[in-house]
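One protein chain is absent from this view; the other protein chains keep their places.
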Amino acid sequence: MGELLRLESVSRRFGGLQALADVSLSIGTGEVLGLIGPNGAGKTTLVNVITGVHRASAGRVLFEGRDITRLRPYRTARVGLARTFQVVQPFPELSVLDNVRAAALFSAGGSMREAQRVAEEKLAFAGLSDMMALPAANLTLAMRKRLELAKALAMHPKLLFLDEVNAGLNSAEVEQAMALIRQIAGSGVTIVLIEHLMKVVLSVSSRVVVLHNGALIADGAPAEIVADPQVVEAYLGKRYAQRAVEAAQSGTTR
Amino acid sequence: MTGHVKRAPSAALLVALVALAALPWFGESYTLRLGTIACMYAILAVSWNVIGGMAGYPSFATAAFFGLGAYTGGVLLARGVPLVLAIATAGAVSFAAAMLLGWVLLRLRGHYFAIASLAVAEVLRELTNSATELTGGGMGLNIPLELGGGASVAYEASFFFLAMWALLLVCVLAVLAVERSRLGFGLACIRQNESAADMIGVHATLYKSLAFALSGVFVAMAGTLYAGWVHYIEPPDVYDILLAVKPIVMVLLGGLGSIIGAVIGAFVFLGIEEFVWRNWLQVHSGVLGFLIVVLLLFMPHGMVSVGKRLRRTPSVPAAGAAAQLRADSVRGAGHG
Partner (left out) sequence: MFLQILVNGVVLGCLYACIAAGFSLVWGVLNVINLMHGSFIVLGSYLAWGAYHSMGVSPWVTIAIAAPLFYLMGYLVQRGVLNRVMAAPVLVTLTLTFGMDLILNNAMILAFKADYRKLILDPPLGTVAWGSVVVPVDRLVATVFALVLTGALYVLLRRTRMGRAIIAVRLDRDAARLMGVDVPVTYAAAFGLGAAMAGCAGVLLALIFPISPLSSIPYLGKAFVVCVLGGLGSVPGAVLGGLVLGLVESFGAMAIGPEHAVTLSFALLIGFLVFRPQGLLGKRGFE
């Protein structure tokens, strides 16, 4: 398993706020990496720094061995990074088809005809074939999330960031989304999954990293992460963590 | 198959435009003068539509491009450079200037961009005023253009009408091509959500600058033609802020984002303007202002959208209008 993305001591400040502190991370090709952490931990900022929305204040971002730290988003889109947004961002007046076609066209640089083909394929995958002609503004939230996914996939990503794709969905919709994510991973796309729903993270990810106050505090298999007292503390506070540790110890001694 | 633009009306527009070329064989000099101004106004409106309607940036730089073109071309014409060459130079200079300016100014949004684009005309006006040796400064610039041995007044009128008409035709064809191209598609994305456009690989800075430059190049060429036509230009005349505002009103009149709307809006606007000038000279600017207020308060989507609203069948729940309104509020919020 080769290395796809590498962060070397990446930091980002906003004025006096240290949003990311010395984050080093390596992501291998084909991984499904769960990125978790409490609200305000810096998860979205990390994605923004990698994709070039914000520039790292210090450190380097390497993608396939190439330094992409200073690339603007339109360039990172073209080297193979795609993302979905926590708050969906369709082009409201464009049709569903044109939304995806734009993504295929501008990221890959092929012909309009090729973009059309890719768009239809990805819309079929996302189950939106029947909605192609509708303006994106008319879709329901669940459909817009799928449109967002189809757009990201049309960019032929090597690395795909899924930022809270399940937020606001009901449990049936979450099940559908999880199935889609598994299928995408199965097709060989490396995925970074930012997620609040532990159930989703634990069942889909092959590895989980935890961000807290802008720093990475844990990195390991899903089962190890949920047992890590530091992680429990970050999520639930010190006292609860202590109790959890004591409970775990008394469990083992008994 | 570019789904983001509709095809049918543009064929009708081109037929109507081609037919307009017959005007010199029917019209007298007054009609020809009006026809020339109509074509000029349409060039300004169609051009503004590229940056304002397609890219969604509220540019007030039309006056700057017009003045830059009038003076670049005018100075060359006054030195005996052939008309075609002068027009080409004015277009090239304006394109280059707009690309450079666009690269810097288009980082600004909303009011800030509007003001900056407005200030460009003021700076150019002052520069023109102070470069007295080249431009004649505040005294204005005489342009004794010879159209060849003893051309009659009538010949000159026909000549400039046809030249302006041809420029309009080229401008409309170019903008139609842009609308259907990758550039037009990218601009539609930028207008609706610039950061999302950036995320899917649209080089927003380049595309916006190209849109700004395209919105300037034909305006500058029209400026040169205007200079040759009227034989005399002065800074307050060709850098007039009204030249920046009128195209916006024309486009709003015709419906934002529509090329055919821009052309119709320009013609209708000229009709109204001429009518007001002839009947209420004293209050013509007040009437123009009144027209603007009424237009914005009661016809926010212009005449084209009024027509659409009438045609729309009640069974379709106004999806387009809803999307349009939402997009408007998104744009408003982006600046708000």
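Residue numbering begins at 1 within each chain, and the chains themselves are lettered A and B in the order written.
Definition applied: contacts are C-beta pairs under 8 Å (C-beta built on N, C-alpha and C of every residue); 3 or more make two chains touch, one makes a residue touch a chain.
In this text the structure is predicted, and so the values were computed from the model without any measurement.
Here the chain not displayed is in touch, across the complete complex, with B.
Among the residues B:Met54, B:Ala114, B:Ala204 or B:Val238, only B:Ala114 touches the chain that is left out of the figure. Contact between chain B and the unshown chain involves residues 52, 58, 104-105, 107-112, 114-116, 119-120, 122-123, 126-127, 129-130, 241, 245, 248-249, 252, 282-286, 288-293, 296-297, 300, 328-329, 331-332, 334-336.
Keep in mind that, in the parts below, only the chains that are shown with their structure count from here on.
Averaging C-alpha coordinates per chain places the centre of chain A 44 Å away from that of chain B.
Residues of chain B that touch chain A in their complex: 1-4, 182, 185-186, 188-189, 192-193, 195-204, 319-320, 322-324, 326-327, 330.
Here chain A touches chain B in the complex through residues 51, 53, 72-74, 77-78, 83, 85, 89-95, 97-98, 101-103, 105-109, 112, 116, 134-135, 137-138, 151, 155, going by the rule given at the top.
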